[in-house]
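One chain of protein is taken out of this complex; the other chains stay put.
Per-chain numbering from 1; labels A and B assigned in written order.
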Amino acid sequence: MENILLKDNVAEIEAYFAAGGYKPLKKALGLKPAEVIDEVKKSNLRGRGGAGFPCGLKWSFIPRDLEGPRYLVCNADEGEPGTFKDRELMLRNPHALLEGMAIAGYAIGAGHGYIYIRGEFAAETGVLDKAIAAARAKGFIGKNILGSGFNFEIFTHRGAGAYICGEETALLESLEGFTGQPRLKPPFPAIKGLFGSPTVINNVETLAAVPSIIEKGGDWYAAIGSGKSAGTKLFCVSGPVSRPGVYELPLGAPLRDLLEKNCGGMKPGRKLKAVIPGGSSTPVLTAEEAKAVKLDYESLAAAGSMLGSGAVIVIDESQCMVKLLQVLARFYHHESCGQCTPCREGCGWIEKLLNRFEEGRASRGDIDTLYSVADGMLGRTICPLADAMAMPVMSFVKKFRGEFEAHADGKICKGVRS
Amino acid sequence: MPFKFTEEFRARAEKICARYPRRDAALIPLLLEMQKEKGYIAEEGLDALALFLQIPYSRVKGVATFYTMFNHEPVGKYHLQVCRNISCHMAGSESLLGRLRGRLGIAEGETTRDGLFTLSAVECLGACGAAPVMQVNEKYFENLDEAKLDALLEELKHGRLPH
Partner (left out) sequence: MPTITIDGKSLEVAKGTTLLEAAQQLGVYIPRYCYHPKLSIAGNCRMCLVEVEKAPKLMTACSTEAFEGMVVHTASDRVKAARRDVLEYLLINHPLDCPICDQAGECGLQDYYMDYSLAKSRFSQADKVRRQKRRAVGPQLVLDNERCILCTRCVRFCSEVTKTSELCVVERGDHSFIDLKEGKALDNDYTLNIADICPVGAFTSRDFRFKQRVWFLKKTPTVCLGCATGCLIEAHHNENTIYRLVPRPNAETNTWLCDPGRLTYKAVQAGDRLVKGVIKNGLIDLEPALREAAARIDEARAAVAVLGSPWLSVEDNAALALLAKDALKTGNYCFDFNTEQGIKDGILINKDPAPNTNGVKLVKAAHGGLSLEELSRRITSGQVKVVLAEARAAGFIKDALKAAAPRLIAFASNRGEIPAGSYATLPYASYFEVPGTFLNYQGLRRRTAPSVEAPEGVKPLWAVINKLAAYSGTSLRLDSADEALKGVRS
């Protein structure tokens, strides 16, 4: 099928417009905001940042009759290891994002939209700023958009190096000029978000899907994909496959097809060992599990993992799972904001335990300690970063215990499969 | 030469503040702007920003040390930031780092004597499909291997940051 999000030669506004761009915005402005929300609800579009929350429902939480400003925030703090889809989308199709934001802004009654983009994405920020200027010049954003009376400004806002700011309330804190520490919920952002006002936070990919939904209808979008997992999704594949990269597929496509058809299979001489299907924090799948699973919210949940951000990390037999987990633990230890006790202390503890395995100082008992330290973090913190550390630990230990035992027994496993 | 809160900077800062209903929301963008001037953020810069935004110094300090992109001491002309997260790790980032250490004679976190290079190992840069990846200042270099890395270093030594 034709791509909805990833398109070629639409980065410039003229080309985007020539391909039908910004017509959906015009259409949306002719509808009532509630009708726009209904259309998005009908589409079954779900959040593409990782949590998969229904997008239309999220928009409908914004109180309609409340005085004062509302905000739309685009989460472009792409940082989950393995994930690089939003970057590609922003570079190749920035106007789909801006148009989606303008439509979302209209639907929820926001006057301002902020794109919170990770600080490292300097070039991407430049592309967006240029696109915003172009859209403003054409009257697609700014005052009285297309004569509708709707005013909507968009600003980019760069982060400065903190994975945690991908969590929506940490992002709001950061956007307000504070350290990125997640907020206690309730209140939820829809009631008390940015600057204390009702706020919707959507991922880049979610917002970029909105113009097509408005143009072709929610029913059209809902018919793509499988069941409750509607529409297309960007999958970013990294690791030793022949053609790593970002691919747009209908939800429900077999993981096997993504790896073999789109990515051209494993690199010569490499054999599939495991797949982390949805970004580094989702539980790992063995090769057998990976070969059987479909890429949608429900199928991956049934397989004991998650669709997450759609970041498919392919691991081959040459890799040591203990080493890879150490790499991930170092990351979460580095990124824990330090607010909640279990995460702040647990992430560091886990990394140090894994260092012992890697340095040949671990005992078999440390395997159980590792598992129980992770288990103790699960579900006990303000935000899911602790879970994001715990889930890979628990799944790696469960599924590749033999490699941990080999380390504890003094052998360096070098990719020996348990 | 420490940071100076010039009139030119003040004008730029005011423009950034105007994007937000509360001017203190501009703290992080202003710290980034400040870092552009000298490559790092000096202590007096924190004081100046606190005063400019009318917020406590403690908040500025907390923010400036929470986010990892802020440097608190001078860095080299080229800040080499090698990603070492999972996809880059599998693609050989450790050996790239090792090669850089050898070629430059410095460890991570250090700057060459000529002030040309600072070497850092960083976490996921969000370009995993093109692993291994290195960021030089604000520019990404992707799908690196030893030959490409050597060629890049040569360019940088001659003061040329390739496009």
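Quick notes
Note that a residue touches a chain if its C-beta (ideal position, glycine included) is under 8 Å from a C-beta of that chain, and two chains touch if they have at least 3 such contacts.
Since the model is a prediction, treat every value here as computed from it, not as a measurement.
Contact with the undisplayed chain is limited, among A:230, A:340 or A:406, to A:340. Listed for subunit A, the residues touching the missing chain in the whole complex are 162, 179, 184, 333-342, 344-349, 352, 369, 376, 379-382.
Remark: the residues of subunit B touching the chain excluded from display are 43, 56-59, 61-62, 65-66.
To be clear about the criterion, only the chains that are shown with their structure count from here on.
Chain geometry summary: the mean Cα position of subunit A and that of subunit B are 24 Å apart. Those residues of subunit A that touch subunit B in the complex are listed here as 69, 78-84, 87, 118-123, 155, 157-163, 174-180, 195, 236-240, 244-246, 276, 280, 311, 313, 315-316, 319, 323-324, 327-328, 330-331, 334-335, 337. Those residues of subunit B whose C-beta lies close enough to touch subunit A in the complex are 19-22, 24-29, 31-32, 53, 55, 59, 62-63, 66-70, 84-87, 89-91, 123-131, 135, 138-140.
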